[in-house]
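Structure record follows, encoded as structure tokens.
Every protein chain but one is kept in place in this view of the complex.
Coming up: chain A.
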Amino acid sequence: MRKSLLALAAGLLLAGSVSAASAADKLKVGFIYLGPIGDLGWTYQHELARQALVKELGDKIETTYLENVPEGPDAERAIEQLVRAGNKLIFTTSFGYMDPTLKVAKKYPNVHFEHATGYKRDKNMSTYSAKWYQGRYIQGLIAAKMSKSGVLGYIGSFPIPEVVSGINATILAAQTINPNIKVKIIWANTWFDPGKEADAAKALIDQGADVIMQHTDSPAAMQIASERGKLAFGQDSEMIKFGPKTQLTSILDTWGSYYIERVKAELDGTWKSEDSWGGLDSHMFAMAPYTNMPDDVKKIAEDAQAAITAGKLHPFKCPVIGQDGKEIECKGGANLADGQILGMNFYVKGIDDKLPGK
């Protein structure tokens, strides 16, 4: 009796793990997530996109995801596991999966890989990312309009180009409204630690900042700003729940349409390695509704969004002046070149702080 029960249990376990293999004719698509799907931020948005994908193409594909996969060499195992389970298209959704993805991609040339926010590609490995600095530019305009103290508070994660270009875009926009705007920057040196993010928000507010912007993942800063009666911007996802009277807008990562497009290409057999870096015009990200601001500010934001989407406004329009007062070499014609933005490692004029490591 006990034996048969054990066999039954083992059978159930097996059934659970291979249920994804039941329909052999469907395309299998795998996802590697950095955090838990309930992180309310980065991973959550990728999960929403996967759900949109299933809704659109659910009859032709089968998806699997692995959450809480640490970045670094360990990720290789997880990616390989998805390959062995028969996934033909695999999305690895964090910068730190770059080298592991490349390694697995070289090992399995017949499987296609999509790596988010990285810069290494191969015949069977694409990269995709979004021009979030465009959204930061709009936030900078709103922040400068809404700030009474003229001091903005900015919580950074790590001083990498993506975050630095966001800070620069913000301050360049803010300066068009208020040339004397100040920004205080605190690096949390983590993407996710609600307690520390809250402490950073408190420190910024205690030092006079009245609009809080963040490039870390939890809604803690939004919640603190709400508690203190200040204003704030969300990050990655809709955070208005944590500050109904606080959130001005939020940059929403909306990967859904990209995922659908790429999976369709895979189904048609037209998939090829590409580098997609989408802006507001590409639906790679979107702005949450503009709330808690007067109509004139809302109009400024909407106009800027329309101008950026139409390609009429570029946040890094030359001349861009560096912190030392010297003009940054303009390699992209009228604007800084994409490469200069992707590798941005300097602050623009008007930021008093020193970039860590410079």
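Criterion: a contact is a pair of C-beta atoms (placed from the backbone, for glycine too) under 8 Å apart; a residue touches a chain by one contact, two chains touch by 3 or more; residues count from 1.
Just so it is clear, contacts and distances are computed from a predicted model.
J.: Looking at UniProt, which of "ABC transporter permease", "Iron complex transport system ATP-binding protein", "ATP synthase subunit b" or "Cytochrome oxidase subunit III" names the chain that isn't shown?
T.: "ABC transporter permease"
J.: Identify the residue among A:K26, A:K202 or A:H215 that touches the chain left out of the display.
T.: The one listed residue touching the chain not shown is A:K202.
J.: Hey, which chain A residues sit against the chain that's not shown?
T.: Given the touch definition above, chain A has residues 35-36, 38-40, 68, 153, 159, 184-190, 192-196, 198-200, 202-204, 206-207, 209, 218-220, 223-224, 227, 241-242, 352-354, 356-357 touching the missing chain.
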